[in-house]
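Excluded from the complex is one protein chain; the other protein chains are retained at their positions.
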Amino acid sequence: MLRVSGLSKSFGGLRAVDGVSLQVDEGRIVALIGPNGAGKTTLFAMISGFLRPDGGTVAFLGVDITGLARHRICDLGLVRTFQLVQPFAGLTVRENIAIGAHVRLARRRDALARAAEVAQRVHLARQLDEPAARLTVAGRKRLELARALATQPKLLLLDEVMAGLTPTETEEVVQIVRAIRDSGVTVLLIEHVMQAVMRLSEQVYVLSDGQIIAEGRPADIAADPKVIEAYLGRGAAARMAAAAGTEPARGR
Amino acid sequence: MGRNAVVGALALGLALAVPLIVQSGFWLNLLTLMLFFGYLGGSWNILGGYAGQFSFGHAAFFGTGAYVTAILQLSLGLNPWVTMLFAAAGGASVGLVTGFLSFRYGLRGSYFALITLAFSEVLRVLATTAKITNGGQGLVIPLRTGLGNFQFAGKAGYYYVALAMTLISLAAAWCIEHSRFGARLMAVRENEDAAEALGVNAFGHKLAAITISGMMAGAGGTFYVQMFFYVDPAIAYGPAMSVESLLVSIIGGMGTVAGPLLGSIVLHLVGDLTRKVLANAPGISLVLYGVLLILILRYLPNGLIGGARALAGRVGLGTARSGSTG
Partner (left out) sequence: MLELTILAPALINGAMTGAVYALIALGLTLVFGVLHIINFAHGSLLMVAMYGVFFLNRHLGLDPYLAIPIMTAAMFALGFGLQKSVISRASHGRDEMILLVTLGISLIIENLALYLWSADTRNVQLPYGFAVVNLGVALVSRTRLIAFVAAVVLSALLWLLIDRTDLGKAIRAVAREKQGARVVGIDVEHIYAMSFGIGVACLGAAACLLLPIYYVNPQVGNVFVLVAFTIVVLGGMGSFVGAFAGGIIIGIAESLGGLFLGESLGQIGIFLIFIAILLFRPTGLFRARA
């Protein structure tokens, strides 16, 4: 569904993303993890049209979307959320979600109705007529999700949708994301909350210093020494193995 | 919704009956001006309130419409009603060009406000020096009374035209609030990046808003010329029209349907009262406008309408509605 080939981006002298290639197949939940500053959000920005890549291509459903205008990419069915939540503060929750619905629906009444449905799916139904500015952090994250969902996406890019949530709230979101995938939406997510990554995703890419250093199933990734070193420093894998008597290391 | 419709119908009936009830030429004139500036404010509101781009140079559109009307009548003898179409087109064009430049280069907030001011100042100086506008002396349109010529002997004619224009501007605002275009416009106002991520072409929407705003203001220019028979660079492109259009909208409530009209009524009542009390002292009413603006910004940032809604909400009336400027 999504094929990224050799994507690169530099800011001044810094290579934020360096020749990254990855692939997301339809109907899967794929996770992109890596230490802070690895370039994950930059990668998302390039895929969704918010940044122009210096090199490489992005193909979505077989169509080359590299450098396409951001609002057009949404029309094609690729939608992203933001790491720093960006609600339409002056509008109600319903009106917020309706903007997403309007990607597919022209009539105001239909969009508002769809908004109510989507709100149900993310457990925001009770706050439908509240100003978005009044939501808690958890509520705003779910609003981001709801807006993206309302566009009826084929591929959903979730950027740290679980950051800053309590374990209970995180669990709620995990269920919601699973339900979203089960309804036919492919998901590519950036996440730091490891328990969520391990439980949700079927495939994991690890990004470090702008490059993919590992790729595979969650359990394999967790044991991969390169991944451990990316998070904990050079030689950490060996030290940990020695200290624990060759016990496989667990994810951060 | 049912209650609103009944209130609206009553208000409309009352408005239509006004010239029959009110005999005083002075009051009819005042009401006409209230309606006109409600209309002009409404045209500002489309760009300022709904799209969230504050223009300090709304006169650029208004003045262009006024001059187009006057010039076409004087040089080609066109019928004033016909010139109104050209005036609207003129205003729309100025909006399109200035909007394209400003938005293409990413100007927002204060920078956008300043550049709109600069544009209208450029036009003002051009109008002062150009031959076609008769420079600083201005243009006078020929007297030729009659409905077909958009000139009325009594005040009632102008009142009804202003009323019609006001209704159009209210309808335009209402349509915006209940359409996908308007929802997307407001999304751009709240957060441009998030809107784009949700498929909204922000540049296109802002450009559409400024063009509509310009078109309406241009037509407003025609009305003004027909009512006052005269236009010069200061009237057309000076700060007075720009300031008044934004004042009525902000005081009444940006991003609302009735805000500009309400603001215009309040502002003109205040202005008129002070003129009566202080015997035509120059400038005092504008001082009060400035004070009113600051008071509104401080205590009622959503304008009078916003304040009324908050009050209604606290007392338990009406349904919950989002604030327009957050």
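As written, the chain order gives the labels A and B, with residue 1 at the start of each chain.
Note that a contact is a pair of C-beta atoms (placed from the backbone, for glycine too) under 8 Å apart; a residue touches a chain by one contact, two chains touch by 3 or more.
Quick caveat: nothing in here was measured; it's all calculated off a predicted structure.
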Displayed chains contacting the withheld chain: B
Which residue of B:F37, B:F54, B:F86 or B:F223 touches the chain not shown here: B:F54
Among B:L269, B:V287 or B:A312, the residue in touch with the chain that has been omitted: B:V287
Residue, one of B:G109, B:G204 or B:G313, that touches the chain absent here: B:G109
Residues of subunit B in contact with the chain not shown: 54, 56, 101-102, 105, 107, 109-111, 113-115, 117-119, 121-122, 125-126, 128-129, 239, 243, 246, 250, 281-284, 286-287, 289-291, 293-294, 297-298, 301
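FYI, only the chains that are shown with their structure count from here on.
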Subunit A-subunit B separation of Cα centroids, rounded to whole Å: 44
Of subunit B, residues touching subunit A in the complex: 178-180, 183-184, 186-187, 189-191, 193-202, 319-326
Subunit B partner contacts - residues on subunit A that touch it in the complex: 48, 50, 69-72, 74-75, 79-82, 86-92, 95, 98-100, 102-103, 105-108, 111, 129-131, 133, 147-148, 151
